[in-house]
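Dropping the structure in here first, questions after.
One protein chain is absent from this view; the other protein chains keep their places.
For chain A:
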Amino acid sequence: MATEEMEQLVRRDYKEGFVTDIESETVPPGLDESTIAFISNKKGEPDWMLQWRLDAYHQWLKMKSPSWAHLDYPPIDYQAISYYSAPKRPEDMPQSLDEVDPKLLETYEKLGIPLHERAALAGVAVDAVFDSVSVTTTFKKELGEAGVIFCSISDAIRDYPELIKQYLGTVVPVADNYFAALNSAVFTDGSFVFVPEGVTCPMELSTYFRINAANTGQFERTLIICESRAQVSYLEGCTAPMRDENQLHAAVVELVALEDAYIKYSTVQNWYPGDENGIGGIYNFVTKRGDCRGDRSRISWTQVETGSAITWKYPSCVLRGKESVGEFYSVAVTNGRQQADTGTKMIHIGEGTRSYIVSKGISAGRSDQSYRGLVKIGPRAKGARNFTQCDSLLIGDTSGAHTFPYQEIGNSTATVEHEATTSKIGEDQLFYCRSRGISEEDAVSMIVNGFCKDVFQELPMEFAVEAEALLNVTLEGAVG
């Protein structure tokens, strides 16, 4: 097939591109101490939280935006961003779906994720974040009976200050990196999960993020704690409406797993990638880190990334506990002018720790994708093992894929294996499928889905279905 046709095939309209005009209460653009005080005040936060934010802000002022990632984007004007936006009536927030603004429900309809149906059908508790305020939380009762806390981070700061003080910023320190510091200063919402000792969370937890007010950066903060022998599976999904200006998203996710705990964190991310020239897409700078604090604990990151103009994201695991396990399964699809610099870091500290990395990159159009993986094995991590499998699939002749594996091995008993492949989507495979009567479009999606299978099978069932659908939409084009 001609390259040109291939490119046509992967070009598609962004289906989630629409804007809901719910009135927002937005602060004027700009960032200084008073903005932070405003946010903290709006959230009804205690003074220690405000001080924590201000500390982060002061550290941020001294830091520089990272320049080493394989990305190219105009400098972000942090004074042009508005740092707070909330639906107009925070005091009479809906207690059930019936009370939710119908326009918002309509938005979910358009996204193809009718909230109530999904929640009911899949038995998933949904803490839907719309702009920066939690709109609705369901299944709270069932979770409460199990002793699981699942609420917005703002509620947690108010209701569980001791847990917040004990854990917030202990995985991703305030000054960890530029975007984490910014997030610590201005985060407006996000989720908090606490699973007490010995409890397996009775349902999968999911949150849908959505950015909707013009020029509003969104700064989510998520904190998940599993005590000894506790388990949870958390699902995060994102979509965003079409925009003219780039939107900054700088989230921080912190996971803490104590002895024998297991946290599975899955993401399907579908933010607006910009038009064919990359205009209007989301800038996604995320710090995600899991801390395997307890012996034999396990943290697993699974992600499917199809959106954003620019993605900068390295979900990582710090393997502190003996025989703890870190996993990273990733599918990243880029097309148009999208740029993605993703990967993971596995920091082996404890004895007998293991990590497993499977990364599948698909680049189409004129997009550019880098995988950056760091495997660091400390001197005490005797017998640590890592296996990395990193595959890139190119569609057309103008896309790029780069792999940067970094290894720091401080210990001769460690085993580190790395396998990498780069292939072009097989003309022969396409011909084979089409010669069986399967359309070009379906053949492409079949082959790409096959390529991603090792990762998809790690996703929770209903997410896997959604991920495949999303991949098909992403690669949908002008054919037929």
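Everything below uses one rule, namely that a residue touches a chain if its C-beta (ideal position, glycine included) is under 8 Å from a C-beta of that chain, and two chains touch if they have at least 3 such contacts; residues count from 1.
The criterion applied here is as follows: contacts and distances are computed from a predicted model.
S.K.: Looking at what's absent rather than what's present, what does UniProt name the missing chain, "ABC transporter permease", "Fe-S cluster assembly ATPase SufC", "Oxidoreductase" or "ATP-binding cassette domain-containing protein"?
M.R.: "Fe-S cluster assembly ATPase SufC"
S.K.: Which one, A:Asp32, A:Glu142 or A:Glu427, makes contact with the chain that was left out?
M.R.: Final answer for the missing-chain contact: A:Glu427.
S.K.: If I consider the whole complex, including the chain that's not displayed, which of A:Asp55, A:Glu197 or A:Glu440 touches that chain?
M.R.: A:Glu440
S.K.: Go through chain A and note every residue touching the omitted chain.
M.R.: Counting over the whole complex, chain A touches the hidden chain at residues 1-2, 426-429, 431-440, 442, 446-447, 449-454.
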